[in-house]
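All protein chains but one are shown in place.
Chain IDs A, B, C and D follow the sequence of writing; residue 1 opens each chain.
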Amino acid sequence: MSKNIKHLKSSSHRRRKRKSIQNQIPGKITYIGEDIYEETIINIISYNEDKVIYHNNCSVEQILELITHETEFKHWINFVGVHNVEKLEKLGQLLNIHPLVLEDIANTKQRPKLDEFEDYIFIALKMMFHNEKELLIKHHFGLIFNHSYILSFQQTQDSIFNSIRERIHNKMGRIRTKGTDYLFYALIDAVVDNYYNVIETIEEKTQDLEDRILLDANNASTAEIQLLKREILSIRKAIFPIKELINKLKLSKHELYNASTKAYIADLYDHVLQVTENVDIYREIVWGLLEIYMGSLSNKMNQVMKVLTIMSSIFIPLTFIAGVYGMNFEYMPELGYKPAYFIVLGIMLVMILVLIYFFKRKKWF
Amino acid sequence: MSKNIKHLKSSSHRRRKRKSIQNQIPGKITYIGEDIYEETIINIISYNEDKVIYHNNCSVEQILELITHETEFKHWINFVGVHNVEKLEKLGQLLNIHPLVLEDIANTKQRPKLDEFEDYIFIALKMMFHNEKELLIKHHFGLIFNHSYILSFQQTQDSIFNSIRERIHNKMGRIRTKGTDYLFYALIDAVVDNYYNVIETIEEKTQDLEDRILLDANNASTAEIQLLKREILSIRKAIFPIKELINKLKLSKHELYNASTKAYIADLYDHVLQVTENVDIYREIVWGLLEIYMGSLSNKMNQVMKVLTIMSSIFIPLTFIAGVYGMNFEYMPELGYKPAYFIVLGIMLVMILVLIYFFKRKKWF
Amino acid sequence: MSKNIKHLKSSSHRRRKRKSIQNQIPGKITYIGEDIYEETIINIISYNEDKVIYHNNCSVEQILELITHETEFKHWINFVGVHNVEKLEKLGQLLNIHPLVLEDIANTKQRPKLDEFEDYIFIALKMMFHNEKELLIKHHFGLIFNHSYILSFQQTQDSIFNSIRERIHNKMGRIRTKGTDYLFYALIDAVVDNYYNVIETIEEKTQDLEDRILLDANNASTAEIQLLKREILSIRKAIFPIKELINKLKLSKHELYNASTKAYIADLYDHVLQVTENVDIYREIVWGLLEIYMGSLSNKMNQVMKVLTIMSSIFIPLTFIAGVYGMNFEYMPELGYKPAYFIVLGIMLVMILVLIYFFKRKKWF
Amino acid sequence: MSKNIKHLKSSSHRRRKRKSIQNQIPGKITYIGEDIYEETIINIISYNEDKVIYHNNCSVEQILELITHETEFKHWINFVGVHNVEKLEKLGQLLNIHPLVLEDIANTKQRPKLDEFEDYIFIALKMMFHNEKELLIKHHFGLIFNHSYILSFQQTQDSIFNSIRERIHNKMGRIRTKGTDYLFYALIDAVVDNYYNVIETIEEKTQDLEDRILLDANNASTAEIQLLKREILSIRKAIFPIKELINKLKLSKHELYNASTKAYIADLYDHVLQVTENVDIYREIVWGLLEIYMGSLSNKMNQVMKVLTIMSSIFIPLTFIAGVYGMNFEYMPELGYKPAYFIVLGIMLVMILVLIYFFKRKKWF
Partner (left out) sequence: MSKNIKHLKSSSHRRRKRKSIQNQIPGKITYIGEDIYEETIINIISYNEDKVIYHNNCSVEQILELITHETEFKHWINFVGVHNVEKLEKLGQLLNIHPLVLEDIANTKQRPKLDEFEDYIFIALKMMFHNEKELLIKHHFGLIFNHSYILSFQQTQDSIFNSIRERIHNKMGRIRTKGTDYLFYALIDAVVDNYYNVIETIEEKTQDLEDRILLDANNASTAEIQLLKREILSIRKAIFPIKELINKLKLSKHELYNASTKAYIADLYDHVLQVTENVDIYREIVWGLLEIYMGSLSNKMNQVMKVLTIMSSIFIPLTFIAGVYGMNFEYMPELGYKPAYFIVLGIMLVMILVLIYFFKRKKWF
């Protein structure tokens, strides 16, 4: 338990950071989040049906050049390290992105949201992982796309999009032949598909905790249940707004979405529904675990009390009888009667048997 | 209990399989589910008002031939064994089925869904059974239909549609005279009607558990309640999306539905409503069982404590009195007084009676 | 309690019957319900502003004749005994009633529903009573009406409509002067008004149980609370769909409803609202009873434990002191000291008083 | 507690009266309620901008005369004593009021409702008070208004409208210059404003109960919590339908409402919202009180058990040691050893200290 408590402490420490959220000038871009200051890296994958070109470690100016000149390509610009507010701001100015959007990109505490502008679409999501210590990690993720390019903003380098890079590189599936809207869909799909992993870990944790509680309540602690509860609440907070967003996406009539991509988005919505339903099921189960825990504890207490009651009820009366014949009165006629001792022992034995029979009939053991 | 726990374990083992759900290329058909690899069998029943022809164990090409040439028949093509991804893909190409639909057919974890395309309609449902060990089994079930044929996709051979085959064979009811939309309705109806069986088993399990808890909480365990809870959650997950689907079906204006079939679909919707209401009632009852269990345990504990308290309260003071006259002081005037022993015994008797009266009045026994 | 348990058992026995619900051919009329096979009786009351004619024990053919020839009358045809499927079917054919409607009439487990056809309207409801053993009885009730007649289908003869028969006979109120839609309303109103009785019985049962629990938790059992819960769930299941139905009726623009009847239906809707609100209040109270019960039990346990603790805490230390001076060491200086015995007794008395003061201050008694 | 229980009993007695609700002919006016048969009194206040005329104790015919002839006045007709069904009926006939409305006026159990007819508007509300014994009293209140008069129906004389009468008398505010719709609003506003008082009493009761439970669970009883729960449920039942009614009023386009009055009705809606929100907050708090009560009880039990365990754990082993040296074996070498007695006493002392240290470290006292 002490480990868990320590975790609670450290998370309480981390919280202090967030304080800067308020008193901020609207539209002023400020990084809000933890200080995982890796270097900021911008990589671009330019692709069309025939070719893929990689531009690693680009400057902001290079992006503008690529976009304006190499129009036969679709460009996937991956911006890693949103704490670099200066680069973000510069990028925003060059590509003409609304300051509120840039603010949302730099705010890693931002709630998932979708904003459709006339010439580009912005979506903010949460990527979620369980790290090697089984702690839940949430990363903020932003996406902007228009006809010619797609901009993705990440906190750190994640392996989540590797399969998409591979599909682009190897021309697998439809990704190279379709427009930026399909890549947009594919990236969101990768994020949502990864939620299945998160839920599976939750499933395993729940199952494990439940098994231990059902076997013996002492194997588990209220702290574990509480931590799992908080984890599920945290996941819900990240996933539930997405349901609404994808539905909005599905119903949107924005001209940036291709009709054929719409079927994929409907499918994506289906996945999100399935994920949220699963989260709710684990929620319901985990919320019930404490009751199960209490039931197990009560059951145990019952058994402890029965042992106490049986032992006390049998031996306290007997001790009393022994006490009576231990009194030092001068005149106690039984004491001189020779078989008295054995008669008293016999009576005690009978009392024991009667009480045992009584408790057996009550099914106390 | 150990049996239940074992079951929990094995189900936790089975879960590992699902992991492949994510990182999948959209539209690429992959079988997701347990490995019940029976052989894949395609049986076709071609029927019209006058004739029924059976084609067993067909190849995919035969299907295309039947459909394109024997247009005076309606064809019910039953595809058993959706793990055979190659055959599925081939079938999809020949009959021009959207890859996302094929993906949903091969994914046995797919949530129930309805997709209306211009020239065919797709629905995915769950078939549910309790096997001979009273464990809940869920099978994925897919249906595609257009004017001339109906395609049903099953995981394994189930007896659920035998009555429909019989009705076709014997020309019972309206099934031979009506179109494929009626068969479509009849198949869904068979699946939904089967839910009544599932709910009845749940009803019996609930009743049995409740009876045992009410008689004596020790007859039941928290593990049993938890298992029943999980079973009901699993059933809800399968049934609740169907409510929405059938409503969509009911309101749909797709030209594949015949007006006269619409009345049957409205009736089907009614059945689904009744099923979901019943599930919710058992849900409510089972969720309350743990509280009842706790109440029974508390009641029991109360009785145990009363026995302990009565025994202790009567004999501990008496033992003390006996102890007093067991002291070895040289000068204890009472000891020499002849009737003292009997007086002390008398006092003890009076104390016993007073305490018994006291506890009786408190209604402790 | 054993009586309640027995009741639970017998109801579990009755359940087996329902099994026939599934695997049924849609539109095939099958009686589903318990076997209360009284004889089937059809009585007709033909009335208009001037006359009332009674036709008892009619055959199906007589109905058709009456309807087609005596058009100056409105006919209330009361069909008692819906288990008689043959008569039902014949009636359906002669009066041109949709097979699905007949199926719903013969299915006593049917959920309340409203179906508006072009030339007639069908409604299915539940009549509820508490029998003399205070058990809840539910009877299925079906109504069909068009311009010239009203058909009511009952499981058994009930006294619920006697006041309506009387109003027709004695020309009380508006019933003779208005159309079949008013009779239709009056019959539903009689069913709904009767729910007030059911709720009152629930109110009395709840009040009685609550009073007993609040006085002394031992006066009640978890089994009683559970039975009451199930009864309320069963009532909710019957009443809640009706709310929706009557609202549909209220909003319906079907030409069979007269404008002046609409005001009465709005009033009826009001009654249904009031009934459902009351059911929900008793639901909330009964759901809370178990918690109250637990609170009372805990309170009791507290008192039991206090008695035990007081008795033990006072006498166990005293017994120890007595034990010390009961030891047989050869050299125990106090033993020879003459007033020692009385000093020890005095010390014991002081200890008793101190402990009693201590427990008094803790308000333990 | 016994007082509360008695109250429960007497309320259960009062309930019997309601039985007459069912089997009533629709539109037949019947008084439903308790028998508080004061005399029926009709008072009329006729006012316009210049004059106020009081007509006390009018007959029904006088009303008609006033309305038809003195058209330069607005008339507020206050009908006290709705049990007088004959007068109600006569009034209804003279003023042409729908029988269902009269039925709702005479039924003091009627749910709050709003009915807009072409030439008048009817609203039924509940007035609520806490009487001097802090019991909740609900009175039924009906209002009818058209362009020239307003009819208010009360069960008994209440002081709630005195401030309005004063405002009319003294020409305070806008009431004399505005139409009957403003008086209509003012009367409803007076009823709703009075709910604040009811909620404040609830707030005080809740606070008081909570304080007592938090200080010591024994200061409160489950019966008190249950009574408060029922009171809040009863208030909710009266207030919640009103929210909907006032919203309907707000959105209504009936020509009887003046545009300038609409702003006041919007304000009234706001008040109702605030009242319902407050009721829900107290609901949530009171529903949680039982849990708090259980927590306090558990806490107490813990302390009781600790006292018992400490006393028993210290003295039972010591008593055993004393018992050993109280045995009468002929050969017990320690007995003859002179300092043995003091050594044993010393060992006992050490044991006491060790156990006290052990319990201190466990923070048991």
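Observations on the model:
What we mean here is this: a contact is a pair of C-beta atoms (placed from the backbone, for glycine too) under 8 Å apart; a residue touches a chain by one contact, two chains touch by 3 or more.
Predicted, not measured: the structure shown is a model, and the values here were computed from it.
Listed residues A:L135, A:V304 or A:V350: the one in touch with the omitted chain is A:V304.
Across the entire complex, the residue among D:L64, D:V85, D:L136 or D:L214 in touch with the chain not shown is D:L214.
For chain A, the residues touching the chain absent from view are 1, 4-5, 8-9, 12, 15, 18-19, 21-28, 98, 100, 103, 109, 111, 113, 115, 216, 218, 221-223, 225-226, 229-230, 233, 237, 287, 290-291, 293-294, 297-298, 300-301, 304-305, 307-308, 311-312, 315-316, 318-319, 322-323, 325-328, 332, 334-336, 338-341, 344-345, 348. By the touch criterion stated above, the residues of chain D touching the omitted chain are 163, 167, 172-174, 185-186, 189-190, 193-194, 196-197, 200, 203-204, 207-208, 210-211, 213-215, 263-264, 266-267, 270, 273-274, 277, 281, 284-285, 288, 291-292, 294-296, 298-299, 301-302, 305-306, 308-309, 312-313, 316-317, 319-320, 323-324, 326-332, 363-364.
Keep this in mind: only the chains that are shown with their structure count from here on.
For this pair, chain B with chain D, the centres built from the Cα atoms lie 43 Å apart. Centre-to-centre separation of chain C and chain D, using mean CA positions: 26 Å. Listed for chain D are residues 326, each touching two or more other chains.
Under the contact rule defined at the top, the touching pairs of chains are A-B, B-C, C-D.
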